[in-house]
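Please see the structure below; I have some questions.
Of the protein chains in this complex, all but one are displayed in their positions.
Up next, chain A:
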Amino acid sequence: MREQLQGLKEQALTDLQGQESLQALGDWKVKYLGKKGELTAILRGMGSLSAEERPVIGQLVNEVRDELEAAHDEKEAAFKRAERNKRLAEEAVDVTLPGRAVPVGSEHPLNQLIRDVEDIFIGLGFSVAEGPEVEFDYFNFEAMNVPKNHPARDMQDTFYVTEEILMRTQTSPMQARVMGEKAAEARAKGQQYPDPIRIISPGRVYRRDDDDATHSHAFMQIEGLVVDRNIRMSDLKGTLLTFAREIFGDGVQVRLRPSYFPFTEPSTEVDATCHNCGGSGCRTCKGTGWIEILGAGMVHPSVLEMAGYDPTVFSGFAFGMGVERTAMRRYAIEDIRGFYQNDVRLMQNFKSRM
């Protein structure tokens, strides 16, 4: 029987090598290892063996079965692998074809810039305050230290709605509004002094200008206001330096130049080192190395007074920046009207919001 088993094993293994499909492999298994297979047939003949031989042969049969099964499993795995590989090859796609495009919108560049500026100042403890675009002459001008017939009214031509109501020409009236509200709150609560203020106020403003590449009858400003005890002009410089570095990069320097706004004293233009040349002088900065980024100053005591803040106790600084001008520089856009025409081919440049 040993020889018989040995013969069967060899035959089966030889036979196995010739099997070329999973189907044939199954048939082979039935033929040699199945219930009616050849190995079983040999097992059936074990009854004729002696009691001593039976366990020995039984052991041998098991060994042969294990060996054949292992050989079978290996072959079967190889078949399956090959088959899967074939299927995977068939399933291959051209990965360079475009994906199924989920439409991606874009944020308007002006709003993107405003959001960035808001976030920088929020990080410095500022709140965002917003106010009406249709404003009283009082808040837009008088409370900002520009009485009727003041020569500074020449600086900005105004759209009036009535004699006393106008389209705000600047976001500065928000200074008067916020201070006025805080002062009123303090009076209502019986506080001796109103609370300190740190706000920025983005929004739309209007000037009676013909629209052209650099002028727009409507544009955006961002106003800033800090009022507290002991606010110094050096704080203005430090705050705006921090801001400039956040928005234009770490190496940026700022420079203050004396200027004039009716609602600040001293007043200053704030320049940052040119983003294009880094300060060495180029066409963008007309060779000066500096780019004007905003106007600022110490809040005029008359403005504090009118809004209910005692200028002998409080001081403050304010600043205002033009959003379009900054965005034009940031994105190298040459015509301000582009922001309001909303050509989606232009807007699609702003899909990334970083």
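By definition in this document, a residue touches a chain if its C-beta (ideal position, glycine included) is under 8 Å from a C-beta of that chain, and two chains touch if they have at least 3 such contacts; residues count from 1.
Here, contacts and distances are computed from a predicted model.
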(request) One chain of this complex is missing from the view, so tell me which of "Peptide/nickel transport system permease protein", "ABC transporter ATP-binding protein", "Phenylalanine--tRNA ligase beta subunit" or "Potassium-transporting ATPase KdpC subunit" is its UniProt name. (result) "Phenylalanine--tRNA ligase beta subunit"
(request) Can you work out which residue in A:Glu20, A:Asp250 or A:Asp343 touches the chain that's missing from view? (result) A:Asp343
(request) Using the definition of touch stated at the top, determine which of A:Lys35, A:Arg87, A:Arg100 or A:Lys189 touches the missing chain. (result) A:Arg100
(message) Tell me which of A:Thr239, A:Thr273 or A:Thr326 is the one touching the absent chain.
(response) A:Thr239
(message) One chain is left out of this view; which of A:Leu39, A:Ile57 or A:Leu110 touches it in the full complex?
(response) A:Leu110
(message) Please output the residues of chain A touching the missing chain, sorted low to high.
(response) 97-108, 110-111, 115, 118, 121-128, 130, 132-136, 148-149, 151-152, 154-155, 159-162, 164-165, 167, 196, 198, 204, 208-210, 217-218, 226, 228-235, 237-239, 241-242, 254-260, 262, 265-268, 298, 300-302, 315, 339-345, 347-348, 353
